[in-house]
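A selection of the complex's chains, in situ.
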Amino acid sequence: MNSSTIHNIQHWGETLHLVVELAGTVAFALSGIMEGAQKRLDAVGVCVVGFLAAFGGGTLRDLLIDERPFFWVRHVEMLWGVLALCLLAMLFMRSHHFDLTRKAIEWPDALGLGLFTASGVHQALIGQMPALVAVLMGLITGVFGGVLRDIVCNEIPTAFSDHRPYAVCAFAGGWAYVGLWQLGAPGWMSLLVCVLVTAGLRGLAMWRNWQLPAWQID
Amino acid sequence: MNSSTIHNIQHWGETLHLVVELAGTVAFALSGIMEGAQKRLDAVGVCVVGFLAAFGGGTLRDLLIDERPFFWVRHVEMLWGVLALCLLAMLFMRSHHFDLTRKAIEWPDALGLGLFTASGVHQALIGQMPALVAVLMGLITGVFGGVLRDIVCNEIPTAFSDHRPYAVCAFAGGWAYVGLWQLGAPGWMSLLVCVLVTAGLRGLAMWRNWQLPAWQID
């Protein structure tokens, strides 16, 4: 390949990364907005829950690995975007749109889960953390936005109680990232495989209606 | 003005600042103590909820902008004060005092909201953060003490669900601070205007019984 082709591929890779990141953030924010609406929160509450769902996981990761400034301080346009999204949703969304929206964000949500997981694993590995810690950081990045959203809405987090694989997909994807990293694979490949494993497992789980094994305590 | 007059004004300003800060902290702590009491918490729980309401917002701000030591480590007398307040409340407060107390802390609470918001915005601006981030830090400082209080008491945060303007007042006051700062106004003036805008809007909202526009989702 000549250098222009390589440049093109890199360019495409970056664009794809950005598109998935935006789609994931929008999907996470919408999940918060709809939960806030169903809990009859006021306009402020809906915005806060949307922000928590979109940015909570990454912020918690940055807090835990002591990374400053936060990603949303470096990219303040993401804050403006989610704020605009919240206001637009409140102006134009009605409850009969909710089921459709929920359907429409399933795939962006799965892709976002994969990408956010990969970013958490990546940051932890750069910080020299052990493999299991890196995977947990990925899981926290991908899943804890939704957990904070549910805690503020006074619900047991869906990710822990709906018996459908979600965090488990991020766990598997995180290990894929760590494995490739330790084999010396290039960064973009680890990222891609992590996203594909996470989103693929999540998609399979939704399609085949997989259930997490229930704990028969009695 | 001669230097003695200026000194006098500075002195008065500092005293006023301290009085508002104390009044706000007492108002926030009392809101926590009363909520803990109504949830039938034990003595430990009432103290913890009082502490969370009084110090939670500022602590979260310091965590997010990585400011150490926390303000309550530098001013440990505030911890002792709130501890004493919790014990005195448990000794002498009865449920028929609650409505009166709630009435009495409305204004100190509004002033405290304004001052805490201003302090959050100020610290974020000093740390070179973008305008929107600074305003959000102000909002978090002013509002998230109450949010943590409600989460521990297993309630949806009042600030997000009672449809009365509260965080929105802090949001407006925060923008006033940022605007004056960017115009190069002296620090005391930005602070004063932020407190007046926040507490004024909050007062108006309580007086005129304003409601946040409800989101008609169906």
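Annotations
Per-chain residue numbering starts at 1, and chain names A and B are given in the order in which the chains are listed.
The criterion applied here is as follows: contacts are C-beta pairs under 8 Å (C-beta built on N, C-alpha and C of every residue); 3 or more make two chains touch, one makes a residue touch a chain.
Everything numeric here is computed off the predicted structure, so don't read it as measured data.
Within the whole complex of this structure, the shared sequence is present as 3 copies, and 2 of these are drawn in position.
Everything that follows uses one rule, which is that only the chains that are shown with their structure count from here on.
Rounded to a multiple of 5, the Cα-based rotation taking subunit A onto subunit B is 120 degrees.
Computed centre separation for the pair subunit A/subunit B is 32 angstrom, with centres defined by C-alpha atoms. Residue ranges on subunit B touching subunit A, taken from their complex, read 63-64, 66, 129-130, 132-133, 136, 147, 151, 154-157, 159-164, 166-168, 212-218. Residue ranges on subunit A touching subunit B, taken from their complex, read 36-46, 48-49, 59, 63, 66, 68-70, 72-73, 76, 79-80, 83, 90, 93-96, 98, 151-154.
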